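Some chains omitted; the rest stay in position.
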Amino acid sequence: MWCIEIEKIVIKITGRIFDDDRGINVLTDISKLVLEKIKTGSRFILVAGGGRRAREYIELGRKLKLSEGVLDVVGIEVSRVNALILATLLGSEAYLPIPRSIDEFMKAWTSGKIVIVGGMQPGQSTNAVAAVVAELVNADLLVNATDVGGVYDSNPKLNPQAKLLKEIDVRTLEEIISSRMLAGYYELFDKVALNIIARSRIPLIFLNAYDVENIRKAIEGGDFIGTRVIYR
Amino acid sequence: MWCIEIEKIVIKITGRIFDDDRGINVLTDISKLVLEKIKTGSRFILVAGGGRRAREYIELGRKLKLSEGVLDVVGIEVSRVNALILATLLGSEAYLPIPRSIDEFMKAWTSGKIVIVGGMQPGQSTNAVAAVVAELVNADLLVNATDVGGVYDSNPKLNPQAKLLKEIDVRTLEEIISSRMLAGYYELFDKVALNIIARSRIPLIFLNAYDVENIRKAIEGGDFIGTRVIYR
């Protein structure tokens, strides 16, 4: 098991957390968890998704006939507002302002603070950002906290019988990731992200963002509900 | 009259324009107007307010118990997303990325492009930003495009009999501006803004953002519906 001495942890948090009151307590609890964990020497990178407001802005932009690339930029800016909210919750332990490029991310990381980012570049999801930064810092764990709770054998939003997989091989994961990419709409995990985690064999797990106690278990190396990616 | 040779124009656009479908055509029409006017040598600075999404984010932040200063920062970020939308509508004539400080604004202004900004600093509204940049570039006109259409003798949202003033003395304006300042909630025009326009006697008019033909009349020096500020 890789659970001993986990030190550098990346958590990708779905943008939906910022959508409504359901997320308030979750955000507070995640902040508390992270602040607690850094006391024992762990370092954290949090990656915030865009959520409903990103989609609303992208919709507005589409009505204004903006191009796909620009719509992505708009979505990225919204994800950075989410990142800012998260950063201010973490107080003086968080790096500010929110890094807007890899250069700025590296500067932020060397500061020793918790680094919170949103999107970075059109054509890729915040999942790809999470994978890029996880590889750069040689992360011990990448937690993908979504609103579905892991990888299922079929779409859990359509099929109530869908079964959560405890483990999935990285190649199988690749097969089920669709190639469809529209601004603001990315699958569970995108291909750039996948290539990166595969080449550097970064420990990756998918779980539900709304169950903070479960996130704690995952980063402490305990039993958690969700899906672990396996490299052979 | 000051209407001859108007060349440098600042338009402060209420954030409400970005709130719903009502604003789509207005944004498109303002963009067209500005793109038409720069062909004749005029230069423009557009200042975007925060609107509904800024208020929503500030509300979210308040539930998360963030401080007033931080809530302002969040509102500022949202106004910058609005500014970005506006900038991309203007295409290659707009300066990008959105300036985040006076230094960046000056760099943007010297580029010769249309400059679009949102907020800049906690404790002041986007109205103050509009006044600061108008003074810095020695603007010939500052248009404050709101959702009420000008300065009334009483609150038009409460009193249907409220009468729109065609002119108002800068000192009278100062008296009716309340001192109340809470994050994301600023009056018609704030005191910083007022002090600046007063000391440099910047021509200032208030009018309705939703009537683009009226905005055209105002910047062409014609008869418009709204309120003009008078310096004695």
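Chains here go by letter, A and B, matching the order in which they are written, and residues are numbered from 1 within each.
Note that in this section a residue touches a chain if its C-beta (ideal position, glycine included) is under 8 Å from a C-beta of that chain, and two chains touch if they have at least 3 such contacts.
Predicted model, so just to flag it, every value in this text is computed and none were measured.
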> Taking the 2 visible copies as a start, how many copies are in the full assembly?
Replying inline: 6
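In this text, only the chains that are shown with their structure count from here on.
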> How many angstrom between the C-alpha centroids of subunit B and subunit A?
Replying inline: 36
>> For a test of understanding, state which residues of subunit A touch subunit B in their complex under the given definition.
In response: 18, 21, 24, 27-28, 53, 56-57, 60-61, 63-64, 66, 70, 73-74, 77-78, 80-81, 84-85, 88-89
